[in-house]
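Let me begin by presenting the structure, written as structure tokens, before commenting on it.
With one protein chain withheld, the remaining protein chains of the complex are depicted in position.
After this line comes chain A, so read on.
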Amino acid sequence: MSDLTRLTISQARAKLRGKEITATEITEAYLSAIDRANPALNAYVAVTGDKALDMAKASDARLVKGEGGALEGIPLGIKDLFGTEGVHTQACSHVLDGFKPRYESTVTSNLWADGAVMLGKLNMDEFAMGSSNETSYYGPVINPWRRSRLDTVVMPTTHQGDGGFVSAGGTKTQRSLDNAQLVPGGSSGGSATAVSAFLCAGATATDTGGSIRQPAAFTGTVGIKPTYGRCSRWGIVAFASSLDQAGPIARDVRDAAILLKSMASVDPKDTTSVDRPVPDYEAAIGKPIKGMKVGIPREYRVDGMPEEIEALWQKGIAWLRDAGAEIVDISLPHTKYALPAYYIVAPAEASSNLARYDGVRYGLRVPGKDIVDMYEKTRAAGFGREVKRRIMIGTYVLSAGYYDAYYLQAQKVRNLIKRDFENVFAAGVDVILTPATPSAAFGIADEDMAADPVKMYLNDIFTVTVNMAGLPGIAVPAGLDPKGLPLGLQLIGRPFEEETLFQTAAVIEQAAGTFQPEKWW
């Protein structure tokens, strides 16, 4: 039997419905793949094998009766940020030690209602704060992609019968994998690695500044952050509530569309959940983009951007033009202020959201001489460095005397960023094309980034504007760099026009193909 883990969701769905395979078979295939790969990749922080097999068995019973849901029997990985009843939910933080919620998040409830199977919880940056998945309490996730180089190999000389040595006269080139370990991006690094390395058919993820799109770009997978309000935030551990959105990471555009359809809903339990029906995103795939107006923002051409990123962008432009789209140059003048504004707004909201981790109601408690001492010791031991840094920044910018200078100013700039987008959409632009990241995946424990937190933050330079304006954005793989690493393009759409993103991303995918890492693990 061929490897069931290689099937896309749409392929598996057809085989499950056609009774060619069972949910139990495909779930077992994933569980054994996780078993073999996880020691090397560290994508899962908890594997729920028994639960997965129970869910698969129930799926099989429904499939036999022809009653399967939209995701019946499809094995998924769930980012550790989503509350899953009775199952490890710690946002990969030490402060939530042992936390097993008594409730299920709306997004995961939607997936289970459609018949999906949970394989386990996926590694991530602690509280989704990071761009490399190195801030996790459970250690870094490893990218299944490695750099490779083209070597010219001289063919060995051959021994001639008469005692002389004659060269075979040939050289050949071969790609050899470098051993250096790379980051999968973050914060949804576990989700991206698990999808890319065939350790789940698809995964849930969340995106506050780029945490779905950047890891998707680093691993050759598709990731979409929908419009703010499209997926319910209920039951998801909060980082920055005005920016957080859930979305899927998948192997191709169609799978991402299938997953988002199930994840999205109108939820009375989230006051920011938008009251709009969820469209059939999959139906948008394959629709022609002839006549569509694609904006190319000049501000995304940043100093020091590697040549291959510019080349990729140009390739993307050419593909869309060839498909009949009209390419227009646009300006989003406040782009450069999005990242600094984000580093006020997001830490401010985080400092407030993370105030609840005090050693009283859940998770870790470190005893102290009085209650304040207990709070301080618990939080000092429970939070990692990056999380503390952001709580400190947030506390500072919200403190008396600084609120206007920092927070209010940032929220005003945020409105200007949003207005930039509104202006180009009002001028008839349907979708905006940009690179997804300023570079390909970098090495684990990169010294420059460890020395300067701002360097790490710059990873989100192309994605963070989208969160600030609440818009939908998708990262789609578009090619490999000279070292053989995947690179992604980003498409940004009007609010609630995810269908346009799927439609356009499918055109890029058709031209670029899909990308799988060479297996070394």
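Assume a contact is a pair of C-beta atoms (placed from the backbone, for glycine too) under 8 Å apart; a residue touches a chain by one contact, two chains touch by 3 or more; residues count from 1.
Keep this in mind: contacts and distances are computed from a predicted model.
Taken from the listed names "SbsA Ig-like domain-containing protein", "ABC transporter permease protein", "Thiamine pyrophosphate enzyme TPP-binding domain-containing protein" or "Aspartyl/glutamyl-tRNA(Asn/Gln) amidotransferase subunit C", the protein name that UniProt assigns to the chain not shown is "Aspartyl/glutamyl-tRNA(Asn/Gln) amidotransferase subunit C".
Between the chain not shown and the residues A:Y406, A:F425 or A:F462, the one that touches is A:Y406. The hidden chain makes contact, of the residues A:Y44, A:F127 or A:Y228, with A:Y228.
Those residues of chain A that touch the chain absent from the view are 98-103, 227-229, 242-243, 268, 271-275, 334, 336-337, 339-341, 343-344, 351, 355, 358-365, 367-377, 379-380, 383, 388-389, 391-393, 395-396, 399, 402, 405-406, 408-416, 418, 452-454, 457, 469-470, 495.
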